[in-house]
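With one protein chain withheld, the remaining protein chains of the complex are depicted in position.
Here is chain A:
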Amino acid sequence: MLRTRLTPAALALLPLAFLGLMAVGPVLRLFAEGAGQPSANLWADDYLRWRLLWSVLQAAASCLAALLAGLPVAWVLARFDFPGRALVLRLLMLPFVMPPLVAGIGVLALVGPHGLTGVDLQDTPWLLLYGNLFYNLPLVVRAALDGFAQVPQSRLAAARTLGAGPWRAFWRVELPTARPWILPALCLVFLYCFSGFGIALLLGGQRYATVEVEIYSLVAYELNLADAALLAYATMTISALTALAYALAERRLAQPLRFEPVARTRAASLWSRLAVAAALGLLFFCGGAPLLAVLGRALLAGRAGWVVLLEPDTVAALWNTTRFTLMALGAVAVLGVAHALAARRSLLMRALGFLPFVVSSVCVAFGLLLLYPAYTASLGLLVASYAFLAYPFVTKNLLSAFDAVPAHLAEAARTLGASPARTFWRVSWPLAREGFARGMAFAAATAVGEFAVTLFLSRPEWTTLTTLIYQHLGRPGSANLDAAMVLAAGLMVLALAAFLVIDRPARATRGGEHA
């Protein structure tokens, strides 16, 4: 009665058509390619089997490492107050907006050949795991922090009065309460590590390259479309299963807080100070050090290195990155909002919102290449691909924000005389607007750092900052490495600026609900 069925259905048409053209069509085409040609048997081919197995293994190891390191860090951040805590929470977002290329270069600058630390982890799996932790430790910390913030004070007090010590209370009360937040985060970690491209390309090397990199190599260098399609098929099956697990695990979230959460205590004792220091040190090691290493290496490059910023190629690449990002953001805003509105009461649309996360960028680019051969070097397809990879961030953030708006606020507006459209405009949208801004910020950062699709679909004159950095990395000589470091530092600043411009510090709208 409150809402006609027609509007969400009409709103769903646009994202559905877009997903059909950008995901379903290319994926079906990819499968057809695989089915139509003789190809290796995935299970009989040791090389391909190892690639797939290693991809799963490194993703699982990253999950485990992020969990073991992330839980204590999140607990410390959730339970202790210390100067700069708010800043630390905000900085936790930083890795999410950093292009994979910058993260990869940062890890190399730190622990790669001639790294700043003097430790060389090249050709070991640790390099890739470090790169994975850069992104995924903050993700697990953020999720577990939200979970620990949901532990009611009374529940913990009850456990303590019933004889549970702090450790037992953690295991029996705090962790189970936070589990619904932690499990979906682990699914995401697995998904990102399994289907990530930029980090794996840079840090995996020949030996520890993941299946995504293998697909790229098969298509770009060997033109072996049949094996590439076979691998893409296996990849997407595993990703889809993970995404399904994520969607199931996430359904229980977004319940409004209706109790007094555990209060934070000031980190005054030696023990608590040590715990805070250890947590911050770990976060810095995984998230901060690679970024500082990029800056450090860029500064060490000196004037000769910085000249690259003034080169016509760089100016052209900056212009391309900026205009592709802006064009994509226009489409992202429309698609993201339409999809979120359509998904408010449709589980199917919610699930479809994950589709761009499930289909890896390499597979999408590959599928698009096959499906639309006449448009592979068209600006429209490139921008549409950017939008496809970026708009789910808007949908997801906006949808979470809508879910968090208590239903009775809209009902109160209706009884005060507001029509459904006016209720949306005056109540739901103002309360969810911050989610939209946050989604746009992530989308902007994604577009700025886009790499895989650009490699596949771009023309030489459409070089972006990411592809320019990759070109410099591929050329011999320390001058090229210096240029790559300087450009990576520039890209880092650009991604950060895009994020800060769009996601300004939120004005608190509900006193107690902002942890």
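Quick note on the criterion: a contact is a pair of C-beta atoms (placed from the backbone, for glycine too) under 8 Å apart; a residue touches a chain by one contact, two chains touch by 3 or more; residues count from 1.
In this section, contacts and distances are computed from a predicted model.
**Student:** Looking at UniProt, which of "Spore cortex-lytic enzyme", "Gluconate 2-dehydrogenase flavoprotein", "Protein kinase" or "ABC transporter" names the chain that isn't shown?
**Tutor:** In UniProt, the chain that is not shown appears as "ABC transporter".
**Student:** Identify the residue among A:V427, A:V448, A:L468 or A:A498 that touches the chain left out of the display.
**Tutor:** Missing-chain contact among the listed residues: A:V427.
**Student:** One chain isn't shown here. Among A:A418, A:A437 or A:A479, which residue touches it?
**Tutor:** Of these options, the touching residue for the absent chain is A:A418.
**Student:** Counting contacts across the full complex, list the positions on chain A that touch the omitted chain.
**Tutor:** So the residues of chain A touching the missing chain come out as 1-2, 406, 408-409, 411-420, 422, 426-427, 430-431, 509-512.
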